[in-house]
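Of the protein chains in this complex, all but one are displayed in their positions.
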Amino acid sequence: MMHFIFDVMGTIAFVISGVMVAMDKKLDLFGVFIIAFVTAVGGGTLRDLLIGSTPVLWLQDHTYLNIITGTVILSILLRSKKKYVRTSLFLFDSIGIGFYTLLGIAKGLSVGLSPVMCIALGTITASFGGVIRDILCNEIPVIFRKEIYATACIMGGVSFFLIRELPINELYADIATILIVIGIRLWAVKYKISLPNIYRSFNASE
Amino acid sequence: MMHFIFDVMGTIAFVISGVMVAMDKKLDLFGVFIIAFVTAVGGGTLRDLLIGSTPVLWLQDHTYLNIITGTVILSILLRSKKKYVRTSLFLFDSIGIGFYTLLGIAKGLSVGLSPVMCIALGTITASFGGVIRDILCNEIPVIFRKEIYATACIMGGVSFFLIRELPINELYADIATILIVIGIRLWAVKYKISLPNIYRSFNASE
Partner (left out) sequence: MMHFIFDVMGTIAFVISGVMVAMDKKLDLFGVFIIAFVTAVGGGTLRDLLIGSTPVLWLQDHTYLNIITGTVILSILLRSKKKYVRTSLFLFDSIGIGFYTLLGIAKGLSVGLSPVMCIALGTITASFGGVIRDILCNEIPVIFRKEIYATACIMGGVSFFLIRELPINELYADIATILIVIGIRLWAVKYKISLPNIYRSFNASE
């Protein structure tokens, strides 16, 4: 039940991020809808294809289409002024990866994958929608930009399996994982934290 | 049986559209073949993956490969002069989405999807091949260009479910759907019809 709510929250966050990027590119109404749709369902679809869970969920359950359509309409109506777009985009994208990382891990556990592969599946679930969004909109995929992105998903995933060992409620472990991913991502963007430079000695040797 | 003929017609139309875009990009013989192949089978492949119908049909039935190979060879031999390319491209691409929209809807019905999801599946089947073709050829995906594209598939799909309620032969409903999609698409391109602009008030508020 809580996972369904997490799924709805993640979907809404990714739809908003998709609408922002698509409107920034001046796509028409349908283009905005498609980008929002692909951003929201892309990660979960790849996850379900990889583990062989078909037909994919959003084809069977109208809830996703309804939520996406409603959120697209609201996002377009309530759009804020352009200068806030970049900041808000990071915020909603980060919220989305938080929820989707957890959902990917949970799905991996449900089909008996090992913890390492659950974390990989969580990272794929969280990042693929944004990657497709950026490729279709001709942006450098968010996963390759300077700041920590997939690393936040991985660190959240590791935390999930550590926290699960503690004698606490499963729901708290879930929520902690979501917050850790979002927190690391926002913190990395705010302080421009990136992975160590592997080119320094490389360049020096030229 | 008729669906098989529709599939062959759609495949031929998409192959021709793929050859045109690929030759416009001066790809070599094999590049032209690959783009034609991907354009023709891309939409159906994604549809079959999403609903879990594997191995995908073209791996099991040589008819597709034969038709694609034959059409590529004929298209290259009979290619018209370059100035007609753009017009013909729109024509063949539109014929392709007409047939594939219907086939996607039919496949959705056969696995028990709701009408709304059948229409979504039809739209994906019709548009994905062209999207891949354009991404591989470094063009803006046709689905994001100004004129109505996916909207034509959706309107055709809605018509399909309305016409089916009438006391007419199923075959006529199928053919009507195909013609509606092609008609809307050609009409939109001819008169440069596009979706309403959602940026006017947005820009005014800046």
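In this document, chain identifiers A and B correspond to the written order of the chains, with residue numbering beginning at 1 in each.
Keep in mind that, in the parts below, contacts are C-beta pairs under 8 Å (C-beta built on N, C-alpha and C of every residue); 3 or more make two chains touch, one makes a residue touch a chain.
What you are looking at is a predicted structure, and each value in this text was computed from that prediction instead of being measured.
Chemist: Among A:Ile5, A:Ile73, A:Val116 or A:Ile168, which residue is in contact with the omitted chain in the full complex?
Modeler: A:Val116
Chemist: Looking at A:Ile51, A:Leu74, A:Cys137 or A:Leu186, which makes contact with the chain not pictured?
Modeler: Of all options in A:Ile51, A:Leu74, A:Cys137 or A:Leu186, contact with the hidden chain holds for A:Ile51.
Chemist: Give the residue, chosen from B:Val8, B:Ile34, B:Val116 or B:Val158, that touches the chain omitted from the document.
Modeler: B:Ile34
Chemist: Take the complete complex as the reference. Which residues in chain B touch the chain that isn't displayed?
Modeler: 23, 26-32, 34, 45, 49, 52, 54-56, 59-60, 62, 65, 76, 79, 81-82, 135-136
Chemist: Please output the residues of chain A touching the missing chain, sorted low to high.
Modeler: Interface residues of chain A facing the absent chain: 49-52, 108, 111, 113-114, 116-117, 120-121, 135, 141, 143-144, 146, 148-151, 194-199, 202, 205-206.
By our rule, only the chains that are shown with their structure count from here on.
Chemist: Express in whole angstrom the distance between the two chain centres, defined as the mean CA positions of chain A and chain B.
Modeler: Chain centres of chain A and chain B, defined by C-alpha means, are spaced 30 Å apart.
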